[in-house]
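Got a structure for you, written out below as structure tokens; questions coming shortly.
Note that this complex is displayed minus one protein chain, with the remaining chains in position.
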Amino acid sequence: MRLIDEIQQEIISDFNLFSDWTQKYEYLIDLGKELKVLDAKHKTEENLIKGCQSNVWLIAKKEKNSIVFTADSDAIMTKGIIALLIKILSNQTPKDITNCDLFFIKKIGLSEHLSATRANGLLSMIKQMKLYAYGLENK
Amino acid sequence: MRLIDEIQQEIISDFNLFSDWTQKYEYLIDLGKELKVLDAKHKTEENLIKGCQSNVWLIAKKEKNSIVFTADSDAIMTKGIIALLIKILSNQTPKDITNCDLFFIKKIGLSEHLSATRANGLLSMIKQMKLYAYGLENK
Amino acid sequence: MIDVSAVRNLFPILNQKINNHDLIYLDNGATTQKPNSVTRSIEDYYKKVNSNVHRGAHYLSNLSTEKYEQTREKIKNFIGAKKTCEIILTKGTTDSINLIANTFDSNINEGDEVIISEMEHHSNIVPWQICCDKNKAVLKVVPILNSGEIDFDKFQSLLSKKTKLVSISHVSNVLGTINPIKKIIDLAHKFKAKVFIDGAQAASHIKLDVQKLNVDFYCFSAHKLYGPTGVGVLYGKESILNELEPYQGGGEMIKSVDFNKTTYADLPHKFEAGTPNIAGVVSFSKSIDFLESVGLDNIKSHQEKLLQYATKKLLEIKDVIIYGPKHQKAAIISFNIKNVHPYDVGVLLDKMGIAIRTGHHCAQPLMKKYNIPGTIRLSFAVYNTTKEIDLCIDAIKKSKKMLT
Partner (left out) sequence: MIDVSAVRNLFPILNQKINNHDLIYLDNGATTQKPNSVTRSIEDYYKKVNSNVHRGAHYLSNLSTEKYEQTREKIKNFIGAKKTCEIILTKGTTDSINLIANTFDSNINEGDEVIISEMEHHSNIVPWQICCDKNKAVLKVVPILNSGEIDFDKFQSLLSKKTKLVSISHVSNVLGTINPIKKIIDLAHKFKAKVFIDGAQAASHIKLDVQKLNVDFYCFSAHKLYGPTGVGVLYGKESILNELEPYQGGGEMIKSVDFNKTTYADLPHKFEAGTPNIAGVVSFSKSIDFLESVGLDNIKSHQEKLLQYATKKLLEIKDVIIYGPKHQKAAIISFNIKNVHPYDVGVLLDKMGIAIRTGHHCAQPLMKKYNIPGTIRLSFAVYNTTKEIDLCIDAIKKSKKMLT
């Protein structure tokens, strides 16, 4: 698996190709549509991260030394961002996940979606991912 | 007894003689000091008109066809204004008291003392005087 | 008729650029923008008057008190109340409702009933849930029809001698439904129940006459009437308010304080403990001036025109579902696009400079009734134009295309 920062750099380069926000958002929407759907049985209360407007479901599994995340949302834009996050954080070691700095968010101009004022559950999801990693690292 | 409006005119003329506020207020203070003090036995809860800052005690008696007011206050400035009011309203007929317009207040520049926002009980006293007059008129 | 461009000139915020687009503000149900006169009045207050009210014997504190009380007088006239003492100044609709839910509860005993409707805002649900819980009373909910109107037959059948209070919104903040409050009030009164009307979405465009309505309590927020944040109005009939215990203690709400016996001030002060939002209240009088200078009837017909226009345009888009009634409706449109999450539409419209609201609009039970996660809501104000609606419709079409 490549390093977290490498993947982030790649995503930033990808986004740099877009000349306007429409392209960027269309790309995100496509990512969202392509994201492996979460099996209905996983959409439990337990896995739910309730945003005020859109919900996120998150599952973490440890495979060997790394953690595999799967996630879903009812809103496609949220799903698009989840797809990016999974690209970066899934299959990484707990330690790398705990310590990483997700600088790509700001660089590709999506920080508004991950600010504390957004009611989409994404911020809580990132916290939860790091928490899982921290928990699994120390198991 | 002279008419209410005559007395008011006279007071206005008196006040017109003063060249600054100090003279006016000294005059008021003097009036306050000269006001016949109310016997302690009349300073009852019943006769009290409670202002937020200074208190007013008011008594009304019917004598023949007219009403005699006596009043007092713990603040001298309030007493000064009471003295003026008594000069005007005491010994008048209930009807005249009920119907009168106390235009002198504005004319001599004391309206601030009788505005609803002043916490000295004067406004309530005037109301009470008119109320007494109204009550005694219809007895 | 309104000269909209003249009106717009009074609202500098409308010249903002958002995400490189001219701001199109269609989130007026959440809060309205403020005309210059309101902002200026706050500034003037702080630069020339600022002083505490009801307290001092000095010039500024008198002036401050006078200005504060002038707003009360203006509100009294604005809603047709009998006396100024019936106007309680609060911090908003929510504060007003909680005030009554906490004081009128002396009339609500075990087994008594309070009636609300399924379309209420959380602010008109939760206080009554707490109130009923506390007093072992029962909260009854009038269901609404699919059309978005109150099921009046059900309402009638819920009323009984046990009903102590009915609390209903004048206008639904989600559906725009204008409820038949006069009918509700008259009927409830037959059962000796009191009626509280949540006018948060109504007072900015429906001319009120609380005496004619014979309503017991009515409330709204200044910030939805082109006024400042942090100011609310609670109207209550004098005879009823007089019977209630105070809500908060402190400051000037007393006649005298003694460790043995404290007596309370008369109305309205009894319900206004502590230093109020003086600058806010003072400036609210400019909002009422604004509303009256444009004219509530003009505002209403302008907004109705926008409503009709937007509804027609929206329905031309395939797969759009509009919630709420066809008639008797305020300028609020809640809709969804089939298979599209409302949040996604909100995000894309925002990118195009269009401020709308998506989500449950603090009316989760209503969302549950329609079995939806939320709606996309457009809500119009006096300064909106059909041109803005055209741009919004284009943006919705573009979003739909991107999302499906």
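We call the chains A, B and C, going by the order they appear; numbering starts again at 1 in every chain.
FYI, contacts are C-beta pairs under 8 Å (C-beta built on N, C-alpha and C of every residue); 3 or more make two chains touch, one makes a residue touch a chain.
Since the structure is predicted, the reported quantities are computational estimates derived from the model, not experimental observations.
Q: Can you list the shown chains that the absent chain is in touch with?
A: Touched by the chain not displayed, across the whole complex: A, B, C.
Q: Which residue from C:221, C:311 or C:399 sits in contact with the chain not drawn here?
A: Hidden-chain contact among the options goes to C:221.
Q: Of A:8, A:53 or A:98, which residue touches the hidden chain?
A: Of all options in A:8, A:53 or A:98, contact with the hidden chain holds for A:53.
Q: Please pick, from C:225, C:347 or C:402, the residue that touches the omitted chain in the full complex.
A: From the options C:225, C:347 or C:402, the contact with the absent chain belongs to C:347.
Q: Contact with the hidden chain only, please: which chain B residues?
A: Listed in rising order, the touching residues are 21-22, 25-26, 29, 52-55, 74-78, 113, 119-120.
Q: Pick out the residues on chain A that sit against the missing chain.
A: 50, 52-53, 112, 115-120
Q: In the full complex, which residues of chain C touch the absent chain?
A: 12-13, 16, 18-19, 23, 25, 27, 30-31, 33-34, 38-39, 42-43, 46-52, 55-61, 91-95, 97-98, 101, 121-127, 129-130, 139, 141, 221, 223, 228-231, 246-254, 256-259, 262, 273-280, 343, 346-347, 349-350, 353-359, 362, 364-365, 368
Just so it is clear, only the chains that are shown with their structure count from here on.
Q: Measure off the straight-line distance from the CA centroid of chain A to the CA centroid of chain C, and report it in whole Å.
A: Here chain A and chain C have centroids separated by 39 Å.
Q: Mind checking the centre-to-centre distance between chain A and chain B? Centres are C-alpha means, answer in whole Å.
A: That gives a centre separation of 79 Å.
Q: Between chain B and chain C, what is the separation of their C-alpha centroids in Å?
A: Result: the chain centres lie 46 Å from each other.
Q: Taking each residue of chain A in turn, which ones touch at least two of the other chains?
A: none
Q: Would you please write down the residue numbers of chain C that are in contact with two or more other chains?
A: Residues of chain C touching two or more partner chains: there are none.
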